[in-house]
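Before I ask anything, here is the structure I am working with.
Of the protein chains in this complex, one is absent; all others appear in place.
Chain IDs A and B follow the sequence of writing; residue 1 opens each chain.
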Amino acid sequence: MTLSELAAAIGAELVGDGSLLIDSANTLEAARAGQVSFLSNPKYSKQVETTKASAVVVSPHFKMPGVNLLRHKNPYYAFMQAVVKLHGYRKHPHSGIHPRATVDSSATIGEGSVLYPGVYVGPRARVGRDCILYPNVVIYDDCVLGDRVIIHANTSIGQDGYGFATHKGADGEVAHHKIPQIGNVVIEDDVEIAANATIDRAALGSTIIGEGSKLGDLITIGHNARVGAHCLLVAQVGIAGSTILGHHVTMGGQVGVAGHLKIGDGATVAAGTGIMQDVDEKAIMIGTPAMPASQARRVYAIFTQLPELLARVKKLETGSAGSDEPEPPAEA
Amino acid sequence: MTLSELAAAIGAELVGDGSLLIDSANTLEAARAGQVSFLSNPKYSKQVETTKASAVVVSPHFKMPGVNLLRHKNPYYAFMQAVVKLHGYRKHPHSGIHPRATVDSSATIGEGSVLYPGVYVGPRARVGRDCILYPNVVIYDDCVLGDRVIIHANTSIGQDGYGFATHKGADGEVAHHKIPQIGNVVIEDDVEIAANATIDRAALGSTIIGEGSKLGDLITIGHNARVGAHCLLVAQVGIAGSTILGHHVTMGGQVGVAGHLKIGDGATVAAGTGIMQDVDEKAIMIGTPAMPASQARRVYAIFTQLPELLARVKKLETGSAGSDEPEPPAEA
Partner (left out) sequence: MTLSELAAAIGAELVGDGSLLIDSANTLEAARAGQVSFLSNPKYSKQVETTKASAVVVSPHFKMPGVNLLRHKNPYYAFMQAVVKLHGYRKHPHSGIHPRATVDSSATIGEGSVLYPGVYVGPRARVGRDCILYPNVVIYDDCVLGDRVIIHANTSIGQDGYGFATHKGADGEVAHHKIPQIGNVVIEDDVEIAANATIDRAALGSTIIGEGSKLGDLITIGHNARVGAHCLLVAQVGIAGSTILGHHVTMGGQVGVAGHLKIGDGATVAAGTGIMQDVDEKAIMIGTPAMPASQARRVYAIFTQLPELLARVKKLETGSAGSDEPEPPAEA
C-alpha cells in the first residue's frame, strides 16, 4: 500500500512522499523503513525526529521537516484505522463452534460467531452474531449476548451472584443460606470483556453490560449491577451488586465501587479509588474515600507532608510562632 | 401456590388475602400481580406502597393497609425460602460427571455430585457428595472437598502456593528456588466459592476453608491459610499465607490481609481495608492501615478536610488566633 493510499484510507492529510510503500505499523522507537507510526502524546515529539518509520500519524498542526506526516485531528483513531488496514484483526484458526466447545442443545449461537475449545454455553443461553468466545469462556444458563461481543479466555459470565440470607437456626448456629439466583446476565452489542473476568447473574432480573462498553482483565461485576453504554473499566475493577453506572463512565485499574450506588454519565474515576457514595455526572473522582479531583489533589499533597504539618503545630505549641526562627519546610 | 400455603411454607404471619395465587418472586419495583416481593431495608418502605406485587415479606410490626403482608422476624431469610419454594435451585443439564470433565482414576467423586465440562480433578483428590463443580473448575492432586460444596466456573483449587527460597548462587546471581508444595487444600461441607477464585495448596499440611463459608469471585487464599466456619468473604479479597480467620468473619470486597495474622471470630472488615496486624474478636475494622471503625471514621473525616486543618494552622502561625476574624470552615 502506498502512503497516498493509506492517507486516503484513514482520512488523513499527507505531507510528504505519497509514493512510499507501507507494509506495517510500529512504535516510533521500534519502527523501520516501510512502517507507519504515530504521535498522540506531545511528550514523545522528540522521537519523531529520530524514528526510522516511513511516516508518522500526527495532529493537524504538527510540523517536522524531513518526516512524512499523516495529519489527522484524532491521531490515535487514525493510527488505529491504519493498523486495521495493514494488519487487520486476528484470523481465527477455525470458524463456528469448535468441536471441543460445549453448547447446550437449548442454547442458540448466531451466524458468524466463533467459539474456541473449552467454551461452555449453558441451557437457553443466546449468543448473537459475529461474537468471539475465546478458550474456556463460560456462559451460564439463560444469559444473553448481543452481536459482535468479544470475550477473552477464562472469563465467566452468569455464575450465581453473592446472595445469602444469614439466619440463626434452631440449633443456635448462625449460617448463611443460598438464595437462588434466578436472573441472568445481558451483554449488549459490541461489548468486549478481557480475560478471567466475572459477571454475576442477577438474583432477580438482569445484570446488564451496556452497548460498546469495554471491560478489562479480572474485573468483577456484582449481581443486578448495570454498566451503561460505552463505559471503559480497566483491569481489576470491582463493582458491587445493584450499582448502576451511566454511559461513558471511565474507571482506572483496581477501582472498587460499593453496592446500590449510582455513578453518573461521563464520570471518570482514577485508578485505585474506593467509591462509597453516589458520583455526579462528569465528576472526576480520586482517592479513598473518593473525592472530587481538585479536593483530592490538595488533600493528598498535605497528607504526604503530614510530618511537616505536625512540626508546625509543635512549633506553635512551644510558643515560637512568629519568632525569627527558620521556617519549617513548606507543604507541597 | 396460594398465599396461605406460601405463608405456612416459610413460617410467616399472613396479613391479607390468603387465596391469591403466587407463581414467582421479584423485586418491589419489577414485581407484577402473582409475585411475592420483600422489604428488608426500611429505606425502601415507600416502594411497598407502589409495588404491583401480590404480597410483600416484611418485618413483624410493619403495616401497610391494602397490601398483603407476610410478616417474619427475618424477612430476607423468609424471602429466600419463598424463592426456593417458587423457583428452586438450578436444574443441571446432566447428572454426574460430564464426559468432558477429566477425573484422575485415583480420585473419588461422591454420589450426587455434578461435574460440568472442562472440570479437572487430579490424582488422589476427593470430592464429597452432592457437590457442584461448574465448567473448567480445577481441583489439583490430593485436595479434599466435603459435601454440598459448590464451586463456580474457572476457579482453581490447590495450585502451588507462592513458596520460593531466594539464594545467591556460586555465579553471584540471586535467584528464587521453588519449594515443593507438598500440602493440600481442604474445603469443608457447605462451602460455596464463586468464579475465577484461587485457593493455594499448603506448603506443608493443609489450607483450610471452614464449613459453610462463602467466598466471592476472584478471591485468593494463600498457602497454609485457614478460613474458619461460616465466614463471608466478598469478591477480590486476598488473604496471604498462614493467616488464620476465626469463624463468622465478614470481609467486604478488595480487602487485603497480610500473612501470618490472626483475625478473631466475628470480626467485620470493610471493603478495601488493608489488614497488617491481628484483629480482635468482633472488631469492626476500616481503612488502610486498618483501624477500629470509630477511630477510622474520625480519622477519615479529618483526612478529607486536611486543607481546612492546614488553613487553621497557617492562621495560628500568622498570629491571628483568637482574633475576631471569620472562622475557618469547620471540619466534618
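Following the convention adopted for this analysis, a contact is a pair of C-beta atoms (placed from the backbone, for glycine too) under 8 Å apart; a residue touches a chain by one contact, two chains touch by 3 or more.
On a predicted model such as this, the values are computed, not experimentally measured, just so you know.
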Options A:195, A:209 or A:227, residue touching the unrepresented chain: A:195
Absent-chain contact - pick from A:122, A:216 or A:246: A:216
Chain not shown: contacting residue from A:34, A:117 or A:289: A:117
Absent-chain interface as seen on subunit B, which is shown: 102, 104, 118, 120, 122-123, 136, 138, 140-141, 154-156, 159-160, 162, 164-167, 173-180, 182, 196-198, 200, 204-205, 218, 220, 222, 236, 238, 240, 254, 256, 258, 274, 276, 288-289, 291, 295, 298-299, 302-303, 309, 312-313, 316, 321-322, 331
Residues from subunit A at the interface with the omitted partner, ascending: 25-27, 30, 74, 76-77, 79-80, 83-84, 87-90, 93, 98, 100, 116-118, 134-136, 150, 152-154, 190, 192, 194-196, 212, 214, 216-218, 230, 232, 234-236, 248, 252-254, 271-272, 288, 300, 303-304, 306-307, 309-310, 313, 316-319
